[in-house]
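The following block contains the structure, expressed as structure tokens.
This view holds just a subset of the chains, kept in their places.
A, B and C label the chains in the order they appear, each numbered from 1.
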Amino acid sequence: ADAPVIGLITKTETNPFFVTMKEGAVAEAKKLGAKLVATAGKADGDNAGQVTALENLVAAGAKTILIAPNNAQAIVPAIKKARASGVMVIALDSPTDPVDVVDALFATDNYKAGELIGQYAKAAMAGKKPVIAMLDLLPGHPVGAQRHNGFLKGFGLPTLEAHSNELARPPEVVCMADSFGDRTKGQTAMENCLQKNPDINLLYSINEPAAAGAHKALKAAGKEKNILIVAVDGGCAGIADVDRGVIAATSQQYPLRMAAMGVAAGVEYAKTGKKASGYTDTGVTLIAAKPQAGVDSQDVKTGASLCWGKK
Amino acid sequence: MPSITFRRPPQVTLATLGPFIALILACAFFASQSERFLSAQNFSLILQQVMVVAVIAIGQTLVILTAGIDLSCGMVMALGSIVMTKMAASHDLSAPLAIACGIAVTVLFGLVNGLLVTKIALPPFIVTLGTMNIAFAITQLYSDAQTITDIPEGMTLLGGTFVLGQTAIVWGAVLMLALYLIVWFALRETAPGRHVYAVGNNPEATRLTGIATDRVLLGVYMLAGLFYGIAALLSVARTGAGDPNAGQTENLDAISAVVLGGTSLFGGRGMILGTLVGALIVGVFRNGLTLMGVSSVYQILVTGILVILAVATDQLSRQGVR
Amino acid sequence: MDAFAPAHTVHAAAGAAPVLQAKGLVKRYGQVIALDGADFELRAGEILAVIGDNGAGKSSLIKVLSGAIMPDAGEILLDGQRIQFKSPIDARKAGIETVYQDLAVAPAMTIAENLFLGRELLRPGIRGSLLRMLDKKKMRAASAARLAELKVGIHSMTQAVETLSGGQRQCVAVARAAAFARHVVIMDEPTAALGVKEGRMVLELICRVRDQGLPVILISHNMPYVFEVADRIHIARLGRRAAVVQPKKISMSDTVAVMTGAMPASELPPECLA
């Protein structure tokens, strides 16, 4: 028989996180003898592109579609339609809303990822008065909001609930800027934040590339020593930055694991007709070079060996 | 006098056919590559996928025909969809009323664009760059960056289908095609339609012949707003939600459809049906390449090459004919 | 003076105010002064030629009269009423039609479309009044008739104007102005690009228009043509009106001398002036 076709729809084409996810899926599909067709939204937040991709994959004969939804709610009708035609749909990375419109969910809890680095930062600041800068993703992006608000929760500042799409802004946060998760824009944002308040001593970054850009800005201003940087992601480059002391701690997530699990479920479905179900938290792990008392963390070596779920 | 009577210089016919030939070539190619491509149902799917951009591109075509450009189209569309869904969801307006509110907002944006372009004589690029940002910000603020899903039945009617032969066709696609026919007719057969071409072709001459060019421009920008409003409705009907992150790539997509369809960015020359073909070309590439199992990075690569090839073939064949 | 319209202009409304009059028009472009206090007077039923060196301000003058540009100073009177044209639309509404020197056509549009631009013929009934549907066939036929009058050999009215020869284009502009004027016709060098035959046709057309009672302003560098058809000649010089002369009573060489500044207008015998 023909190799089963499995479709993968990531959020964007360029985010290393999703590129890794795609590579994991391709490798797993090759191993299990399936054909993987990978597509993506055109930009972060692009729902229409994902709907189109979903429809085209169904038309292309995919029996399983793995999707990292750009918009938890707006994608729902398209998923329902795909499932109605007998396709198994699995959400990766982040849930749909409601959760149960997909057959199964393999994802990171982004709010929790934020919480972990918040707790770590709280401990590491050791009672010092925090002057916080936050480099967020882009306006209106749920992942950005969840990590942001989770971080504040972990740090013990007033915040918003996990499902909120707004960014809480307690007075300790002196500067908030959008980095688009991008190195260059992170650098520019940090430069302007430093100009606004040179005394910033704690930096939250949406991901590691933005943190690396911010670090460059700090270094240029000669301030990289007096600041604590925390981020989310746990990519291999990010872990290396933790090792170098650029980033103090990061919440590591596991896109390769998500992808592999998704592909395996797809092959299983093709072979046996048995669908995957339920929520599998693929986990987040706090990786820090210097552990803090009262906060569970793994060291850099563990982090590097696991980066993004590498086996 | 060395001239012979003829109805229409042959160049015009070819310029019009050009994009169409490119579309046919693309279809032939994909049909040869995937047996799933050539089915009524697949074409219905493609129509449905391009309907939002295609309707936006109608407005964009009108603006470009007047030698303008509208960068705000996608964001204004997103704002329209947020306004109409939020009016229904949060303020309990009935579907028709909520839709009217949404469209009113998009037309208002068209009015603002038009006033700035005509009364202060600002370049359309700058004006719509500004209103693009404004529309985006208002969308985010008004929606709290939340997707609005709790919308009444009446608002998604256009997303419903009817069956023709064995193919399910979305009502929205029919509306889109109908809009193209209406605009095609209006541009070709009515006085205001010809004035749109005249303004783009030679604004000064048009002013001197006593046409109120400002009024034509204002009308065009408002009409464009209307089409963005209709596109907003189609987008709500298609996704069943008001999405504050929609519309971000639609301006480049719509302008590309217009230019691929053979309309000149310098105004005054072009065909509205070309725009439909231009929008379809993009949709066909995306669909066909996915059916072939091409992954998306390669899809982007191939799309880049095919866009150039398609237009180049057209151009070279025309030079050959000359 | 106004009371004495030239005898051979049969339609001159006796004793009436000038049809179009302007006083002290000034128009500056940066430091260039195109009009420097120009006066102007067009009487009923006459052909008034406007002549002058290149850059004397002739085109600027008629652009002010047709609403295409706004003067910096000066006033315009139409039938003795002070008016202010804010745009060419106002002038059109007042029945003034103009052939501009740079022709003002939409090159990508067809001949028929250009002829009827802004004044399209609509279908009868609701299709015209409500849908504003064009009666293309009628416009094509009317255009063909108009151009045939000028003996210009263009057969297809659906040809784009940009594909026409220089003279053919000019014929389109002239035909348009002549067809729609109701009050005054202004022609800025209508025969410049025309062949002998076509040029004569335009002259005939101008006389025909005058004979129908419409006054015509004719700007031309072609002195034989001017002396052949003009009732009076307005000589423009350095942004002003140097003199208005009677072509029947002055020689061509004297006129040219005044125009080029070789002879001051004050030296002209008074009977030459109009």
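Here is the rule we go by: a contact is a pair of C-beta atoms (placed from the backbone, for glycine too) under 8 Å apart; a residue touches a chain by one contact, two chains touch by 3 or more.
This is a predicted model, so every value here is computed, not measured.
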- Task: Quick one: state the whole-complex stoichiometry, one entry per label shown.
- Result: A x1, B x2, C x2
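To be clear about the criterion, only the chains that are shown with their structure count from here on.
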- Task: Chains touching chain A and chain B alike, please list them.
- Result: none
- Item | Taking each chain's C-alpha mean as its centre, the one farthest from chain A | C
- Central chain (by mean CA position): B
- CA centre of chain A versus CA centre of chain B: separation in Å? 34
- Task: Take the average of all CA coordinates in chain A, do the same for chain C, and state the distance between these two points in whole angstrom.
- Result: 73
- Item | chain B and chain C, separation of their C-alpha mean positions in angstrom | 44
- Name the residues of chain A that each touch 2 or more other chains. none
- Per-residue multi-chain contacts in chain C, two or more chains: none
- Mind listing the chain B positions that touch chain A in their complex? 34, 36, 41-42, 45, 48-49, 52, 136, 140, 143-147, 149, 159, 235, 238-241, 243-246, 248-249, 286-287, 290-291, 293-297, 299-300
- Note on the structure: Counting only contacts in the complex, chain A reaches chain B at residues 5, 13, 22, 35-40, 42-43, 45-49, 51-53, 55-57, 59-61, 70-78, 139-141, 145, 165-166
- Message: Going by the contact rule set out above, which residues of chain B touch chain C in the complex?
- Response: 1, 3-9, 189-192, 194-195, 197-198, 201-202, 204-212, 268-269
